[in-house]
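I have a structure I would like to understand better, so I am pasting it below and will then ask my questions one at a time.
One protein chain is absent from this view; the other protein chains keep their places.
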Amino acid sequence: MTPELAILGAVAIPAAGAVGVAACGRVPNLRETVTLVAAALLFLAVATLVSPVLAGARPSVRLFEIIPGLPIAFEVEPLGMLFALVASSLWIASSVYSIGYMRGNNEAHQTRFYVCFALSLAATMGIAFAGNLITLFLFYEALTLVTYPLVTHHGDDEARRGGRLYLGLLLGTSIVLLLPAVIATWSIAGTLDFTPGGILAGKVSEGGAALLLALYMFGIGKAALMPVHRWLPAAMVAPTPVSALLHAVAVVKAGAFAVVKVIVYVFGTTAFGPETFGWLPWVAGFTILAASVVALRADNLKRRLAYSTVSQLSYIVLAAALLAPLSIVGAALHIATHAFGKITLFFAAGAIYTASHKTEVSQLDGIGRRMPWTMGAFTIGALSIIGIPPAAGFFSKWFMFVGTVESGQYLALAVLALSTLLNAAYFLPIVHAAFFRGQDRRDDHGEAPWPAVVALVATAAATLALPFFADVPLELAGQVGGAPK
Amino acid sequence: MTLEHLPALQVVLPLISAPLIVLVRRRWFAWALAVLVSWISLAIAVTLFLEVGRTGVITYAIGNWPPPWGIEYRVDALNSFVLVLVSFTAAVVAPYARISIAAELPREQAYLLFAMFCLCLAGLLGITITGDMFNIFVFLEIASLSTYVMIALGQRRKALVAAYQYLIMGTIGATFYVIGIGLLYLMTGTLNIADLAGRLRDVGEIRPLLAAFAFITVGIGLKLALFPLHQWLPNAYAFAPSVVTAFLSATATKVSVYVLIRFYFTIFGTSILFAALPTDEVLLVLSIAGIVTASLVAVFQQDLKRMFAYSSVAQIGYITLGLSLANEAGLTGSIVHLLNHGVTKGAIFLLIGGIALRCGAVTFDRLRGIGRRMPLTAFGLVIGGLSLVGIPGTAGFITKWYLVLAAIERGYWWLVAVIVASSLIALGYVWRFVEAAYLSPPDERSVKQGEAPASMLGFAWVLVIACVYFGLDTSFSVGAAREAAVLLIGGAR
Amino acid sequence: MSLASHYSYWVTIFLMIAGLYIVIARGNLVKKLIGLGIFQTSVYLLYIAPGKLIGGTAPIVAEGFRTYSNPLPHVLILTAIVVGVATLALGLAIVVRIREAYGTIEEDEILAQDRREEEQV
Partner (left out) sequence: MRRDIVLRVIAKLLIPFMLLFALYVQFHGDLGPGGGFQAGVIIAASIIFYTIIFGLPEARRLLPEWIVETMVASGVLIYAGVGVLGILLGGNYLDYFVLDHDPVHGQHRGIFWIEVGVAVTVSGVMLKIFYMFAGRRRDEDNG
């Protein structure tokens, strides 16, 4: 398979999978098989791209022109490669998990669920491999739209309210802020191709660039900078596999990915100084701390995880905004490490719900004894998010810490340190309660259905194993932050 | 009959088919002839479009009287594009109409509707193709009169009142237009557009020109439903038969916009009138007012057809907004929106026709749960709605792109904010439909109804697919629009 | 260039405004159509009056005549009259049907009926 074909395949395979799933809707076993096959094929297609990209190649495909001079274009560069690898490998895990979860809970409209799921992966791949801003924007909006049916899956009033907030904020920010920013960039720079070193350098004043940056940062609502973060907790009305893959990996990471991409390839890391970027660490730092505090006070488990995600996303924004090579490496790595950790946590939350129908943190006393595998995995995920070695989260945090020191941003260093404490404060009590508190005697449930348990154990294991097989992600991340070719 | 007669045949064929239908009076014959004629029209229009792209302007002297004395048909980059739009819509609507008309009209009136459809098509194509100001008026009235009849054929008695109101407003508009061109004729002694454009520069007295300009603007403004002259449109669209609504929304107002563009840029030229009168400011303010108020009103409608009718008023505001900016990007956006909005609204109203057939009415309480019973119809409507909002991947996005670009080039940042904010209002009314269709318990009265008949659904989906296609590959639409815009801006200077 | 020498314009303008006023001010649908007719008639006048040359004759080539009136406005207005007649006929036909459907041709009563109907739904 040539790299060009693999790029197109990465977008086409999930889309074709969606069609296949729709066609096999009446035969659940066949339908799930189609999903798994599509997931495996996608991962293979993405994996074939790794070695050429590591070798420095930048395979690209240009399709028809959406606006004269502006084609739909794909180009694989290290950051997108990393993102695509993470998303495609976790799709396999979450497909397995979905099968257990959806059947265990007797959810309705399962075919629609799998179709939209596959489509959202297609959109995610489109974002990861986007070669210019317009392509990124196209798939970004598509991702919002195809995840809407997933968020409103239950179809009740709560889902409707959540869906309104989800769609209103994500589409609203992207249309009102991001679209004008993109068009303004086109008007100023005359190109929208992602270019190492940026395309705006020397074409716009520092003040103008700051304004444009603000449009981008708040326009990319998926990155959940405060105050446009509200959609993320609202999206938690969705079934847990959706929350896991989309709101821990695909959707939110698409936002963080777009932020890094815009900072590195549109603005450039060296073209603009603190007058442009100076305000961004403050906003990101505030988001980190405020979201952590909210998470601390949330009793609903998924809500706590959601705010934890908001906070972790701002790590990436903060690290990218520092513009130091090592912090950008950290930002890129964090996209991967946070994904593995957070998806494990969501899987665990879903498994708990499937097995016991418990949703609140305060109900979890002693649950670790009934569901040892689930809570064991939860613990590993939590450790990774907090950043305790040997879990994967430690490494990305390490690079961020070094980056802050390197660029002399001691305030950012303090924010990171403080938030690590907060992370610990909102995760460790859950672990403690689960294993060391007495349990409710009326409970008679065991573990969740086996596909769910297998999936969450697998992601937890991956979280632990990642540091030992870190060459590929590290190399990719290094290429983003270090010397772009 | 060779290639050179195509401009005449473009108009004559639909014109002849109308009396033929009246002569035969059979419903199936009427339908078959309407379909045949609209497809031939499309073929002719596409041929003309390609010819113009190859060889430049095509002229045709009716009766072999050379212009400026005789009536001249003149096809250039701009109106060949509009011809394609009009005949394409007709070619999709006509085959769709058979079942819809049979369901909505008494048996003995069906042939009449097809006759009027052909007449209306002839009128619209005639307005577009002719190079003579008075001939525009004649065709305008042919199209309008047949439109009044078609609206009056609507099922409910309100259709009569709507047709009457449209008749009064439309006639006033046409008469204003005649007054305007009468003044121009008195000043220059010519009715030929190309000839007039040359002679106007030598007219010393500018005051009668300004009066003519004002009369023409108001007259055409009435026809194209420029805010606040849009009062006739929501009722006319809401109560006309579904087919008629689809056809009109995609073509009638667009052709009027074409006439306005022709007068503003080819005849008057930006230099003469935009300097003497604050036309662009006035048009800009009216467009924005139209976009915002009509979108807001649309949000609160209970009837789906009425809702999208108000949305049409807003979308026309986008078109005139591009005109008022009067730069290349703005004009490109306007012209390409003729096509984009035509295709989008055509698709939407055709799909609504399917719903009307199955559910009886298209009020929101009847629509509940329609996403499950009529999945393809509902999904098509969602795509059409997204195009109205301007989501990338749909035709509406392309328009928005050019309008925002034009506003940025003029330095109107506040206008950018208005444009994107108005998209959010559009999102509001489109999402009312989505929630009713997918997130509400089904309406008991129409639980058993299934999907619309395949022939209706199929042709409606042709437009839905076109709506997505023109959002992704714009080499035809934007290419043609840009060429026309360059031509107009060049001619205006 | 006195006011009186342009009297045809004054007549035109008067008819124009009178017709438009009737269309706007009258609630009776037939009267509205009559107003519309007057309004259109004023335009006929606007075209035809300047076409007349003093001392000119009908534009039919014959010996002994050298000045002819401009025939073009007549041709145009003949067309416009046909259009006007068609509009009027169609308008009246619609009014007849409105009368059959509503039992009245007064605009306010029709609107009131529509409003009642809407409230019932």
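Lettered A, B and C in written order, each chain numbered from 1.
Basically, a residue touches a chain if its C-beta (ideal position, glycine included) is under 8 Å from a C-beta of that chain, and two chains touch if they have at least 3 such contacts.
Keep in mind it's a predicted model, so treat the numbers as computed, not measured.
K.L.:
With touch as defined up top, name the shown chains that contact the chain not shown.
P.N.:
Answer for the hidden chain's contacts among shown chains: B, C.
K.L.:
Just name the one of C:17, C:53, C:89 or C:111 that touches the chain not displayed here.
P.N.:
C:89
K.L.:
Touching the left-out chain: which of B:8, B:40 or B:465?
P.N.:
Touches the omitted chain: B:8.
K.L.:
For review purposes, identify every residue of chain C that touches the missing chain, sorted by number.
P.N.:
Those residues of chain C that touch the unshown chain are 58, 60, 78, 82, 86, 89, 92-93, 96, 100.
K.L.:
List the residues of chain B that touch the chain left out of this view.
P.N.:
Within chain B, the residues touching the omitted chain are 1, 5, 8-9, 12, 15-16, 18-20, 22-23, 25, 60-64.
One rule holds for everything that comes next: only the chains that are shown with their structure count from here on.
K.L.:
Draw the chains as dots and join the ones that touch; what shape do you get: line, ring, star, complete or other?
P.N.:
line
K.L.:
Measuring from the mean C-alpha position of chain A to the mean C-alpha position of chain B, what distance in angstrom results?
P.N.:
So the centre of chain A lies 44 Å away from the centre of chain B.
K.L.:
In whole angstrom, what separates the CA-based centres of chain A and chain C?
P.N.:
The answer is 69 Å.
K.L.:
Could you list which residues of chain A touch at least two other chains?
P.N.:
In chain A, no residue touches at least two other chains, as defined above.
K.L.:
Using the touch rule from the top, collect the residues of chain B that touch chain C in their complex.
P.N.:
Result: residues 134, 137-138, 141, 145, 148-149, 152, 157-158, 160-161, 163-164, 167-168, 171-172, 174-175, 178-179, 182, 185-186 of chain B touch chain C.
K.L.:
With touch defined as at the start, can you tell me which chain B residues reach chain A in the complex?
P.N.:
The contact residues of chain B facing chain A are 386, 389-393, 398, 400-401, 404-405, 408-409, 416-417, 420-421, 423-424, 427, 431, 435, 438-439, 471-475, 478-479, 482.
K.L.:
Can you list the chain C residues touching chain B in their complex?
P.N.:
On the chain C side, the touching residues are 16, 20, 23, 29, 32-33, 36, 39-40, 43, 46-47, 50, 73, 76, 79-80, 83, 86-87, 90-91, 94-95, 97-98, 101-102, 110, 114.
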